[in-house]
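Heads up, one of the protein chains got dropped from this complex, but the rest are sitting where they should.
Up next is chain A:
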Amino acid sequence: MLKINNLHANVEDKSILKGINLEVKPGEVHAIMGPNGSGKSTLASVIAGKEEYEVTEGNIMLEDEDIEELSAEERAHKGVFLSFQYPVEIPGVSVTNFIRTAINETRKAKGLEDMPAKDMLKMIRDKSELLEIDRKFLSRSLNEGFSGGEKKRNEIFQMAMLEPKLAILDETDSGLDIDALRIVANGVNKLKSKDNAVIVITHYQRLLDHIVPDFVHVLHEGRIVKTGGKELAHELEAKGYDWIKEEVNA
(Lines give C-alpha, C1' and ligand atoms only; values in the text may rest on other atoms or scores of the structure.)
Protein backbone atom coordinates (compact mmCIF):
# COMPACT_ATOMS: atom_id res chain seq x y z
CA MET A 1 0.00 0.00 0.00
CA LEU A 2 2.64 2.52 1.07
CA LYS A 3 6.22 2.29 -0.04
CA ILE A 4 8.72 4.91 0.99
CA ASN A 5 12.09 4.74 -0.77
CA ASN A 6 15.18 6.56 0.44
CA LEU A 7 13.13 9.60 1.46
CA HIS A 8 15.02 12.81 2.20
CA ALA A 9 13.15 15.94 3.25
CA ASN A 10 14.06 19.46 4.29
CA VAL A 11 12.34 22.22 6.21
CA GLU A 12 13.72 25.63 5.32
CA ASP A 13 16.95 24.05 4.06
CA LYS A 14 17.39 22.05 7.24
CA SER A 15 17.64 18.37 6.51
CA ILE A 16 15.22 16.40 8.72
CA LEU A 17 14.64 13.10 6.98
CA LYS A 18 17.80 11.46 5.71
CA GLY A 19 16.88 8.33 3.83
CA ILE A 20 13.72 6.67 5.13
CA ASN A 21 12.74 3.26 3.77
CA LEU A 22 9.41 1.86 4.85
CA GLU A 23 6.88 -0.52 3.40
CA VAL A 24 3.37 -0.84 4.81
CA LYS A 25 1.07 -3.56 3.47
CA PRO A 26 -2.74 -3.69 3.76
CA GLY A 27 -3.90 -5.01 7.12
CA GLU A 28 -0.68 -4.07 8.91
CA VAL A 29 -0.07 -1.83 11.90
CA HIS A 30 3.30 -0.13 12.06
CA ALA A 31 4.57 1.81 15.03
CA ILE A 32 7.18 4.50 14.60
CA MET A 33 8.95 5.40 17.80
CA GLY A 34 11.91 7.53 18.58
CA PRO A 35 13.25 10.32 20.76
CA ASN A 36 12.14 13.93 20.43
CA GLY A 37 13.42 15.61 17.30
CA SER A 38 14.09 12.36 15.48
CA GLY A 39 11.74 13.32 12.62
CA LYS A 40 8.57 11.34 13.49
CA SER A 41 6.09 14.16 13.01
CA THR A 42 7.96 15.38 9.94
CA LEU A 43 7.58 11.96 8.36
CA ALA A 44 3.84 12.02 9.08
CA SER A 45 3.47 15.51 7.60
CA VAL A 46 5.52 14.66 4.51
CA ILE A 47 3.34 11.62 3.80
CA ALA A 48 0.20 13.76 4.24
CA GLY A 49 1.56 16.44 1.92
CA LYS A 50 2.46 19.47 4.02
CA GLU A 51 3.82 22.07 1.61
CA GLU A 52 6.49 23.50 3.90
CA TYR A 53 8.42 20.25 3.63
CA GLU A 54 10.53 19.76 0.58
CA VAL A 55 11.33 16.27 -0.61
CA THR A 56 14.90 16.40 -1.90
CA GLU A 57 15.46 12.75 -2.68
CA GLY A 58 13.56 9.48 -2.85
CA ASN A 59 9.82 9.02 -3.23
CA ILE A 60 6.55 8.03 -1.59
CA MET A 61 4.47 5.48 -3.45
CA LEU A 62 0.83 4.98 -2.53
CA GLU A 63 -0.62 1.93 -4.25
CA ASP A 64 2.18 2.11 -6.84
CA GLU A 65 1.56 5.78 -7.56
CA ASP A 66 4.17 8.43 -6.76
CA ILE A 67 2.25 10.99 -4.68
CA GLU A 68 4.94 13.61 -4.39
CA GLU A 69 3.26 16.07 -6.76
CA LEU A 70 -0.15 15.67 -5.14
CA SER A 71 -1.61 18.31 -2.81
CA ALA A 72 -2.66 17.43 0.72
CA GLU A 73 -6.32 17.28 -0.31
CA GLU A 74 -5.57 15.03 -3.29
CA ARG A 75 -3.73 12.62 -0.99
CA ALA A 76 -6.71 12.70 1.36
CA HIS A 77 -8.98 11.87 -1.56
CA LYS A 78 -6.75 8.85 -2.28
CA GLY A 79 -7.24 7.61 1.25
CA VAL A 80 -4.44 9.11 3.36
CA PHE A 81 -5.51 10.36 6.78
CA LEU A 82 -3.36 12.11 9.35
CA SER A 83 -4.58 12.42 12.92
CA PHE A 84 -2.95 15.58 14.22
CA GLN A 85 -0.95 15.90 17.37
CA TYR A 86 -2.38 19.42 17.77
CA PRO A 87 -5.74 19.62 15.98
CA VAL A 88 -6.66 23.15 14.93
CA GLU A 89 -9.63 24.99 16.45
CA ILE A 90 -12.18 26.23 13.93
CA PRO A 91 -14.74 28.39 15.74
CA GLY A 92 -18.15 28.65 14.10
CA VAL A 93 -17.90 25.42 12.12
CA SER A 94 -19.57 22.48 13.83
CA VAL A 95 -17.97 19.04 13.93
CA THR A 96 -20.90 17.68 11.89
CA ASN A 97 -20.64 20.31 9.21
CA PHE A 98 -16.93 20.04 8.99
CA ILE A 99 -17.03 16.31 8.46
CA ARG A 100 -19.90 16.65 5.98
CA THR A 101 -17.81 19.15 4.00
CA ALA A 102 -14.78 16.86 4.11
CA ILE A 103 -16.75 13.82 2.97
CA ASN A 104 -18.59 15.62 0.20
CA GLU A 105 -15.44 17.31 -1.10
CA THR A 106 -13.80 13.88 -1.24
CA ARG A 107 -16.83 12.48 -3.08
CA LYS A 108 -16.82 15.43 -5.46
CA ALA A 109 -13.16 14.74 -6.26
CA LYS A 110 -14.16 11.19 -7.16
CA GLY A 111 -17.02 12.40 -9.37
CA LEU A 112 -19.70 11.31 -6.91
CA GLU A 113 -22.79 13.20 -5.77
CA ASP A 114 -23.03 14.53 -2.22
CA MET A 115 -23.85 11.85 0.30
CA PRO A 116 -27.62 11.89 0.96
CA ALA A 117 -28.39 13.59 4.28
CA LYS A 118 -30.09 10.47 5.59
CA ASP A 119 -27.03 8.28 4.96
CA MET A 120 -24.77 10.91 6.45
CA LEU A 121 -26.84 11.08 9.63
CA LYS A 122 -26.86 7.31 10.00
CA MET A 123 -23.11 7.15 9.50
CA ILE A 124 -22.56 9.91 12.03
CA ARG A 125 -24.77 8.06 14.52
CA ASP A 126 -23.01 4.74 14.02
CA LYS A 127 -19.50 6.13 14.22
CA SER A 128 -20.19 8.35 17.20
CA GLU A 129 -21.56 5.34 19.07
CA LEU A 130 -18.48 3.37 18.15
CA LEU A 131 -16.29 6.04 19.73
CA GLU A 132 -18.66 6.70 22.65
CA ILE A 133 -19.14 10.29 21.54
CA ASP A 134 -22.06 12.29 22.92
CA ARG A 135 -24.23 13.62 20.08
CA LYS A 136 -24.20 17.09 21.65
CA PHE A 137 -20.48 17.14 21.12
CA LEU A 138 -21.01 16.99 17.37
CA SER A 139 -22.82 20.31 17.21
CA ARG A 140 -20.01 22.13 18.97
CA SER A 141 -17.50 24.21 17.05
CA LEU A 142 -14.65 22.06 15.76
CA ASN A 143 -12.04 21.61 18.49
CA GLU A 144 -12.94 24.94 20.08
CA GLY A 145 -12.60 24.62 23.82
CA PHE A 146 -12.18 20.84 23.53
CA SER A 147 -10.07 19.12 26.14
CA GLY A 148 -6.99 17.27 24.92
CA GLY A 149 -8.90 14.00 25.07
CA GLU A 150 -11.90 15.39 23.21
CA LYS A 151 -9.67 16.68 20.44
CA LYS A 152 -8.05 13.29 19.93
CA ARG A 153 -11.34 11.45 20.09
CA ASN A 154 -12.68 13.88 17.51
CA GLU A 155 -9.71 13.12 15.27
CA ILE A 156 -10.49 9.41 15.42
CA PHE A 157 -14.17 10.16 14.81
CA GLN A 158 -13.17 11.98 11.62
CA MET A 159 -10.98 9.06 10.67
CA ALA A 160 -13.95 6.73 11.19
CA MET A 161 -16.12 8.92 8.98
CA LEU A 162 -13.55 9.30 6.20
CA GLU A 163 -12.64 5.57 6.16
CA PRO A 164 -9.04 6.04 4.98
CA LYS A 165 -6.85 3.35 3.47
CA LEU A 166 -3.85 4.60 5.34
CA ALA A 167 -4.27 6.25 8.73
CA ILE A 168 -1.32 7.93 10.41
CA LEU A 169 -1.84 8.63 14.10
CA ASP A 170 0.63 11.29 15.19
CA GLU A 171 1.10 11.19 18.96
CA THR A 172 -2.57 10.41 19.41
CA ASP A 173 -1.84 9.22 22.94
CA SER A 174 -0.44 12.51 24.15
CA GLY A 175 -2.84 14.33 26.44
CA LEU A 176 -5.10 11.32 26.88
CA ASP A 177 -6.07 9.87 30.22
CA ILE A 178 -6.32 6.11 30.48
CA ASP A 179 -10.08 5.95 29.74
CA ALA A 180 -9.82 8.19 26.69
CA LEU A 181 -6.82 6.17 25.54
CA ARG A 182 -8.83 2.96 25.76
CA ILE A 183 -11.78 4.45 23.84
CA VAL A 184 -9.54 5.86 21.11
CA ALA A 185 -7.62 2.60 20.79
CA ASN A 186 -10.83 0.54 20.69
CA GLY A 187 -12.10 2.79 17.96
CA VAL A 188 -8.97 2.35 15.90
CA ASN A 189 -9.06 -1.43 16.39
CA LYS A 190 -12.70 -1.65 15.31
CA LEU A 191 -11.94 0.37 12.19
CA LYS A 192 -9.04 -1.88 11.23
CA SER A 193 -9.52 -4.31 8.39
CA LYS A 194 -7.42 -6.41 6.02
CA ASP A 195 -7.72 -3.64 3.44
CA ASN A 196 -6.45 -0.69 5.42
CA ALA A 197 -3.29 0.07 7.32
CA VAL A 198 -2.29 2.15 10.31
CA ILE A 199 0.93 3.92 11.20
CA VAL A 200 1.10 4.81 14.89
CA ILE A 201 3.63 7.46 15.78
CA THR A 202 4.33 7.56 19.45
CA HIS A 203 6.92 8.38 22.02
CA TYR A 204 5.69 5.86 24.53
CA GLN A 205 4.73 2.25 24.50
CA ARG A 206 1.40 2.54 26.36
CA LEU A 207 -0.77 3.14 23.26
CA LEU A 208 0.80 0.02 21.74
CA ASP A 209 -0.65 -2.09 24.55
CA HIS A 210 -4.02 -1.30 23.02
CA ILE A 211 -3.21 -0.97 19.33
CA VAL A 212 -0.85 -3.87 18.85
CA PRO A 213 1.68 -3.26 16.07
CA ASP A 214 2.99 -5.82 13.62
CA PHE A 215 6.21 -3.86 13.27
CA VAL A 216 8.01 -1.33 15.43
CA HIS A 217 10.49 1.05 13.82
CA VAL A 218 12.87 3.30 15.67
CA LEU A 219 13.55 6.64 14.08
CA HIS A 220 16.73 8.44 14.99
CA GLU A 221 18.22 11.50 13.32
CA GLY A 222 16.02 11.14 10.26
CA ARG A 223 16.62 7.44 9.61
CA ILE A 224 14.96 4.22 10.66
CA VAL A 225 17.76 2.64 12.67
CA LYS A 226 16.02 -0.41 14.03
CA THR A 227 12.97 -2.49 13.16
CA GLY A 228 11.42 -5.25 15.20
CA GLY A 229 8.16 -6.75 16.42
CA LYS A 230 5.97 -5.47 19.23
CA GLU A 231 8.51 -6.63 21.84
CA LEU A 232 10.85 -3.86 20.63
CA ALA A 233 8.41 -1.31 22.03
CA HIS A 234 8.64 -2.98 25.47
CA GLU A 235 12.38 -2.96 25.28
CA LEU A 236 12.39 0.75 24.48
CA GLU A 237 10.00 1.44 27.32
CA ALA A 238 12.28 -0.39 29.76
CA LYS A 239 15.63 0.81 28.51
CA GLY A 240 14.97 4.19 26.90
CA TYR A 241 16.51 5.31 23.63
CA ASP A 242 20.13 5.75 24.66
CA TRP A 243 21.17 2.18 23.86
CA ILE A 244 19.82 2.61 20.33
CA LYS A 245 21.84 5.79 19.89
CA GLU A 246 24.92 3.99 21.15
CA GLU A 247 24.28 1.07 18.82
CA VAL A 248 23.92 3.45 15.88
CA ASN A 249 27.04 5.38 16.77
CA ALA A 250 29.08 2.26 17.39
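Here are a few things to note about the model shown:
Everything that follows uses one rule, which is that contacts are C-beta pairs under 8 Å (C-beta built on N, C-alpha and C of every residue); 3 or more make two chains touch, one makes a residue touch a chain; residues count from 1.
Keep in mind that, in the parts below, contacts and distances are computed from a predicted model.
The listed options are "tRNA_anti-like", "Fe-S cluster assembly protein SufD", "ABC transporter ATP-binding protein" or "Predicted Zn-dependent protease or its inactivated homolog", and the UniProt record of the chain not shown names that protein "Fe-S cluster assembly protein SufD".
If you put the hidden chain back, the residue from A:73, A:119, A:195 or A:247 that touches it is A:73. Screening A:5, A:21, A:97 or A:227 against the full complex identifies A:97 as the residue touching the chain left out. When the omitted chain is restored, the residue from A:1, A:67, A:133 or A:162 that touches it is A:162. Touching the omitted chain from chain A are residues 45, 48-52, 71-73, 75-77, 80-82, 84, 86-88, 90-94, 96-98, 100-103, 105-106, 109, 141, 158, 162.
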